[in-house]
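With one protein chain held back, the other chains of the complex are shown just where they sit.
A and B are the chain letters, set down in written order, and residue numbers restart from 1 in every chain.
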Amino acid sequence: MYSQGLIGADGRSTESAEFLARFQARIDAEDKIEPNDAMPEGYRRTLIRQIGQHAHSEIVGMLPEGNWITRAPSLRRKAALLAKVQDEGGHGLYLYAAAETLGVSREEMTEELLSGKAKYSSIFNYPTLSWADMGIIGWLVDGAAIMNQIPLCRCSYGPYARAMIRVCKEESFHQRQGYELCMALAFGTPDQKAMVQDALNRWWWPSLMMFGPHDADSQHSDQSMAWKIKRFTNDELRQKFIDATVPQAEYLGLTLPDPDLKWNDAKGGYDHGPIDWSEFWRVVKGQGPMARDRIKARKKAWEDGAWVREAALAHAAKRAARKIAAE
Amino acid sequence: MVWQALLELADDHLVLGHRLSEWCGHAPMLEEDLALPNMALDLIGTARTLYARAGEIEGAGRDEDALAYLRGERDYRNCLLVERPNEDFAHTMLRQLYFAALMKPYWEAAMGSSDPVVQGVAGKAVKEMAYHIRHAGEWVIRLGDGTEESAARMRDAVAALAIYVDEMFDDSPAALAAAGVLPRRADLRGAFDATIAAVFSGAMLDQPAAPYAQRGGRDGLHSEGLGHMLAVMQSLHRQHPGAVW
Partner (left out) sequence: MTQTTPLWEVFIRPRNGLAHKHAGSIHAADEVLALQAARDVYTRRGEGNSIWVVRSADIYASDPDQTAENFDPAADKVYRHPTFYDIPDDVGHM
């Protein structure tokens, strides 16, 4: 799960114009860039930041859904949700590894997340208040993530593209399990239907915000597009997402909470009402009920686990010493 | 009764699987955030098949969810070990090792069950338990023979869980009545002890001397923690009687 709203990358480079032109020619020829290849500092910095934010989003993203694993209302749902949250952890792991090929360690990235220096997708700062949120997150949040992630499989940086191919393969079950969960509620008892409509009302706008600011206000897009780190603009992907989602909501008999949402024949897509960007920036900056709790939970896991990681390293050192002594 | 014996076995698996699932997103390292749910999913999967089979044999129309979500703590028949709280990674890994060290020979014996469903579960579970022994065992070795702190925590876990080991080998009247369908747990102590001895010697740990054996799980006499676990687990299901999820 991921928002492509890359926040605050510095794509400036100080290399010679000739070097940059040679690099751009490789990118334009769809040549993949691999870890040891020469690359502009700005390209490396942008990637570290984007892959890091992506990885952090997956890891923090385990928490809102993890909130319901112990309360899943059937054993079948419990197994599916657990497997899904586990996948998010795996995605974080693949992505940290992709970032590590650029010369930054997982430990460094983790410390940046825990200190609040690194950002993650704002969507995970919203609380999950009912079981229906599990369905809506799978359907909308993972749905939005898939829109973002499929183009990333063709990203110019080889390790990121390869990680994304694996992520996308696994992700395909997430959206389906979410939608199926929503179906059970939408076609269930009146209470269940009310639960899923309430969840949709709360998650619709944050899901649209996942695509990041409008193109006109997105300062990093141009350079990322030129370097083929990114292949579609925020608004293009958001439009694709809305057009795909509206009929799915209709099938469920649910109402999207936007009175301005209507089909526009001329553009062959839906128009939507204005997005409250002040809320977006508030949540990104860590305001709201969950931001502090999310980081606190990650910090606790990291700190509580320190003695385990230290023990494993200490034992490995003893094993190595014994092996040498035995030889 | 066979269905009650299957039920207590299912309870063991669900309760332990639920405990492991509580770790998801909070493990000491990302790799364990994936490993712990793998083990939890193995256990929950086994529980589901056993509940379904128990309900079928009982013949009162209870499915897996009715059995898992609509019984209270006095009706749960799991052994006490599996409901012990996670505490820390040392307790969690030792609890897992103990359970798997019993269940691997148990499922091996159950492969000759007269019940085809139990036979099927056994064939799958025996491999899962072999891996759980290895995964938990390697961690017990590393924690026991790691740093001073990890060794102290490991010894603490051994001391804390020692009183729950004997009960694992008790055969309830229901279990004894299921002879031929399910193995006798009392027969499996030797295999269990051998597994634990091998791991403990690598972990520089002494075999636990239990001051006494705590029993009661098979009679529905649990610690207070199980009630809280079930309160969380069952809350949503019970709020919507008859709903389909």
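Just so we're on the same page, contacts are C-beta pairs under 8 Å (C-beta built on N, C-alpha and C of every residue); 3 or more make two chains touch, one makes a residue touch a chain.
Just so we're clear, the structure is a prediction, and the values are computed from it rather than from any experiment.
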**Q.** Contact residue for the chain not shown (choose from A:R45, A:R76 or A:R106)
**A.** A:R106
Q.
In the whole complex, not just what's shown, which of A:L47, A:A79 or A:L93 touches the removed chain?
A. A:L93
Q | Option touching the unshown chain, where A:A38, A:L129, A:A194 or A:M225 are the choices | A | A:A38
Q | Residues in subunit A touching the chain absent from view | A | 34, 36-38, 86, 90, 93-94, 97, 100, 105-107, 111, 163, 166, 170, 309-310, 312-313, 315-316, 319-320
Q: Provide the residue numbers of subunit B that touch the chain removed from this figure.
A: 29-31, 34-35, 38, 131, 134-135, 138, 142
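In this text, only the chains that are shown with their structure count from here on.
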Q | Between subunit A and subunit B, centroid-to-centroid distance (C-alpha), Å | A | 35
(Q) Help me check something: in the complex, which residues belonging to subunit A touch subunit B? (A) 59, 62-63, 66, 69-79, 82-83, 85-86, 89-90, 92-93, 96, 106, 131, 181, 184, 188-189, 191-192, 297, 300-301, 304-312, 314-315, 318
Q: Spell out the part of subunit B that touches subunit A in their complex, as residue ranges.
A: 14, 18, 21-22, 24-34, 37-38, 40-41, 44-45, 47-48, 51, 64-65, 68-69, 88-89, 141-143, 145-147, 149-150, 153, 229, 232-233, 235-237, 240, 242-245
